[in-house]
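Submitted below is the structure of interest, expressed as structure tokens.
In this view, the complex is presented without one of its protein chains, the others remaining in place.
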Amino acid sequence: MGVFGLREEEIKHAIKVLGREPNDLEWSVISVIWSEHCSYKHSRKYLKEFLTKAEWVEQGPGENAGIINLGDGYRIVFKIESHNHPSAVEPFQGAATGVGGIVRDILALGARPIALLDSLRFGPLNKGRNKYLFEGVVGGISFYGNCIGVPVVGGEIVFEECYSSNPLVNVMCIGLLTPDQKSYRGRAEGEGNLLLLVGAKTGRDGLQGASFASEKLDEEVHKKRPSVQVGDPFLGKLLIEACLEAASLDGIIGIQDLGAAGLVSALSESARRGKSGVELILDNVPQREENMSAEEILLSESQERMLLVVRPEKIDKVIEVFRKWDLEASIIGKVISKERFVVYFKGEKIVDLPTELLVEGSLIFDPPYTPYEVPSISSDLYNSIKEEHIANFVEVLVEDLLIKESIYRKYDYSVQTNTILPPGLGDSAVLRIKGTNKGIAITTDGNGRYCYLDPRKGAIYSVAEACRNILCVGGRPLGITDGLNFGDPSDPKVFYQFREVVKGINLASRVLEIPVVSGNVSFYNGQGENTIYPTPIIGMVGILEDINYLITPGFKKPGNLVYLIGDLSWLSLGGSRFIKDIFNKVVGDVPWVDLIWERKLKLFWEEIRKEKGILLSAHDVSEGGLLATFLEMAFWGNRGVRVDLPDDKIEYLVGEGSGIVVEVEREGEREFLERLGKYALKAIKIGEVTDNEFVISPYIKTTLSELFKRR
Amino acid sequence: MKKWTVILEIFLKDGIFDPQGKTIKDALHNLGFKEVEEVRMGKVLKIDIYGDNKNEVFEKIKKMSEIFLANPVTEDFNIRVEEE
Partner (left out) sequence: MKVGIVIFPGTNCDMDTYHALKIVGLKPVYLWHKEHDLKDVDLVILPGGFSYGDYLRAGAIARFSPIMREVVDFANKGGYVLGICNGFQILLEAGLLPGAMLPNITNSFICKEVYLEVLNNNNFFLRRYSKGEIIKMPIAHKEGRYYISQKELEELKENNQIVLKYFGENPNGSIESIAGIINKRGNVMGMMPHPERAVELFLGSQSGINLFLSFLDEE
């Protein structure tokens, strides 16, 4: 293969640093590991700006996943990763291997995977391949996740024209380390320690996947099928159990998963982290197919493989574990002190490259960027809003709730018996941690429309919303993993979006004091007219010190008061779901978001959340405005609501913006208001919980049984 | 011993509802192939096996199918033995 996908300046740079012309195979190695997917050459510079440290952060970015400490020896490992390109080509396997891949990232830290969330974007289902892509992706996630026994507890699904044929499949995995478990890093160190490749045999599948993910997908997409790997969830499950059993033994120095760029990336990155080198004997890699070339073995992206770095005196015990689980386990080389990536095949040295050149040596690209104008909401559009539009929108929102419920039923959300707030029933999923009173709240949030209209504000909004989602269930936000999805970075508008989004996330994460501990960047999602909206997905994890203080979003008791913490005047139609769904337009100013206010809200919530009974239910205002918030609280609680809105602005009903709707008992009203006042937060009383009546005057007057008759 | 290739087809018994087959049939109708009356989806196994003669191979595969490869409660099977 030799050089592929590298620019002339990169080729020159490689020769200069190396002091010689690399051989063909070395060029292949350099080409894959310098692909965007592995080297982050367009994003590295900017991602360094993130807040990555806090007292509770045990591992930040740079490893296979981040770790946050929950206290008492319990730690949570998490990361989000995209599998957009493979899913665009073969949705079922693309999504399935996406799940497998992120699960192995968590496993590499020695943690048991305990939950998955999937954040999905598709084009409208009635167009082209979208339905095929959607069904394939949902099927693939269900196929892999269900089989390995890791519950899918949340995520989002959004349909939008710009994701037609360029779907986004971002999967977040959460792992748990209990007090008796060691955590591992993807590190190869200690001269003479052995490299043990475990799991599946190596085949020709997925060759060049990493560079494939760094390309634009074109109309010829279906011809690229051979690049897609096939997942075997059964083997994936065995690998989880075997690796966890092995991790409980002594003598393991490091664990690294094999993903994009296969052995090349796993070995060079582990060696670099361990400030060591590796010597690989390719002949020792168990091969699934005959006559594989050195290049095919090195670059293969066969799934369900892990690399363990093991002390020689313990190797037999470790291999025994994998034999027990009927898995391959082969010593494929050893750690050397020279910081080089050395490969032997058939007795010959065929690669000898410095690990620094491979892992950190790629050129950094900082292409030009330009801001762009977006249309605002015309007064014609605004004035054309009629009553029937609202009725239609109610139908859209109800349909949405039912569709989502039906999708979540395809995923096993209850296995592992920790899910106390299942998917689709709240702002965040909540899991309990067995053996403690603790729980964790997990959410993913992203709003491509906002980020397209105003990338920085959109990103700030996404972080703030994720934070509110954790607060709403009674959690304290602790960490972020960000899945950043963009178009072609050489398009100045796209690079502008990227820079602004990173700035927005950074600002919000610093003001709200929620560090970024892991993440993923996916560029080249569409091009030109077909470029996706900039779509950062914010995965966030929070802690509930005591799950008895869980707050659920369903309305609880007729007669209770309903308050909006926030202000009606903040709600705006810009970029709203209403304008999009009813008028098919993405226009206007993104809702105002005040980070100082969000910070105060967070502090207020962190104080009261540990006192039972002040807030009976809570749900944030997001897509679909207060209308969607009320519908969902009613749907989940099986209770109605009677709300009075001022009739001067339709924004109050379907406009979007920051805010949380809460249910308060009449007896608790004073206490609630006093506490709010302490933090200088505003709230307005807007209604009360009812039995079956669902009234938002002056717009809607109906009943629950009428609204959800198809449930 | 000779090498044989056996094609083993396994189908749900007639009368047992096959949701995959129905879904495929509906899709074909939507694509305009209204002539399709029924679709049954089964499994095909390709087995390479050594044996002295066709009959012996057939009987072996039959036994495998009866005890393991097919479920006698719900599935019928059909064996085709081809010389390689």
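Note that the chains take the letters A and B in the order they are written out, and that residue 1 is the start of every chain.
Methods note: a contact is a pair of C-beta atoms (placed from the backbone, for glycine too) under 8 Å apart; a residue touches a chain by one contact, two chains touch by 3 or more.
Fair warning: this is a prediction, and the values are worked out from it, not measured in the lab.
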Contacting the left-out chain in the complete assembly, out of A:4, A:132, A:234 or A:372: A:234
Residue in contact with the excluded chain [from A:35, A:416 or A:447]: A:416
Residues belonging to chain A that touch the chain removed from view: 142, 146-149, 232-235, 237-238, 324-326, 408-417, 419-420, 422, 432, 434, 547, 550
Absent chain, residues of chain B that touch it: 12, 16-17, 19-20, 22-23, 68-69, 71, 73-74
